[in-house]
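A single protein chain has been omitted; all remaining protein chains appear in their positions.
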Amino acid sequence: MNATRRGLLTALPIVGAGVLGVGFWKMLQGMESGGFDPRAIKNPNVGRPIPEFAMPGLPGLGDGFTDKELKAETRPVLVNFFASWCIPCVQEMPGLRSISRNMPIWGIAYEDKPENASAFVQRDGTPYARVASDRHGRVAIDWGVTGVPESFLVAPGGRILWHGSAALDPQIYDAEIRPRLAGL
Amino acid sequence: MKRLSALLLAVALAGGGIALAVDDPSEMLPNSVQEKRAEAIGAHLRCLVCQNESIEDSSAPLARDLRKVVREQVAAGKSDQQIMDWMGDRYGEFIRLAPQFSWSTALLWLMPALALVAGLVIAWRATRSRIVTPVPLSDDERARLDALSGRE
């Protein structure tokens, strides 16, 4: 083998290691700035119409809702999956209440006993315009939900504009949701 | 991360989830051929809130729900491909433990062949070029050769 080719071959490992190293450095940077989350799961339903569903309501909180009713809304709606057994959901409630002053939030109780969910929602005043019960988590699967809380911004007509998988607060609302509302 | 999956992870790490690994027998299909098929499909689906576990291996509630869906669809006569697509539709590529072949995963899928061919080519060229032009021994090497052959 001639000398140049040999030189190129022996330089390959450091080039490879360098590429990997730069990649890792970018990832670490992204983890610090929040731009890269190795545990993030991309929800493929963003940009698509909402799935079909019909769910009953919770005791004392109305009749539940269907995909048709959600599609028929003339204002954008924030759909929020929650459960009374989920700690971040409890922490999210004050944030949701403050967001509900700006836009309607429809809640879906995920794998929760209806009476527990109902009591949980009503304890400190409900942030939800409407509430439905997804007792066995089957509707959540159609939405691509992996846990609670998760939230979706649904445009009039039923297209999903945004998906968030962190507990909501006014900061996230201002940073992620408000700009998307302005675009409508 | 402040949400349920983090909580689940913590529980799984801590072993709480592991206790649940014994699951509800009623979820298994009575038809053993169908049950085997469901298990094979489930082994290709990632438990989304777990780490590198399939839904068949996991005790997370979401994995249990997805197992149920797989079995319902198997019982309803759906094909493997249809069930995988149904899942991929809802959860994206992330749910497939073996990613589909595409331009972006070509490097991944072709790596076995690529590595093997590269290795063989480098080895072949190295031996061939050496046979064509044997490098003459330097004095130093000759001295070492003598020393080595004397030693053996």
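Going by the order they are written in, the chains are A and B; count residues from 1 in each one.
Just so we're on the same page, a residue touches a chain if its C-beta (ideal position, glycine included) is under 8 Å from a C-beta of that chain, and two chains touch if they have at least 3 such contacts.
As a working rule, contacts and distances are computed from a predicted model.
Of the candidates "Cytochrome c-type biogenesis protein CycK", "Sarcosine oxidase subunit gamma", "Putative tricarboxylic transport membrane protein" or "Spermidine/putrescine ABC transporter", the chain left out of this view carries the UniProt protein name "Cytochrome c-type biogenesis protein CycK".
Contact with the chain that does not appear here is found for just one residue of A:13, A:125 or A:183, A:13.
Counting the whole complex, the residues of chain A in touch with the unshown chain are 3, 6-7, 10-11, 13-14, 17-18, 20-21, 23-28, 30-32, 36, 38-42. The chain not shown here touches chain B at positions 9, 12-16, 18-26, 28, 43-44, 46, 51-54, 57, 92-99, 104-105, 107-109, 111-112, 114-116, 119-120, 123, 127, 130-131, 134-135, 138, 141, 144, 147-148, 151.
Here, only the chains that are shown with their structure count from here on.
Centre to centre, using the average C-alpha position, chain A and chain B are separated by 28 Å.
The touching residues of chain A, counted against chain B in their complex, run 1-2, 9, 37, 39, 41-45, 86-88, 91, 111, 136-138, 141-144, 146-150, 165-167. Interface residues of chain B, counted against chain A in their complex, comprise 1-8, 48-49, 61-62, 65-66, 69, 88-94, 122, 125-126, 129-130.
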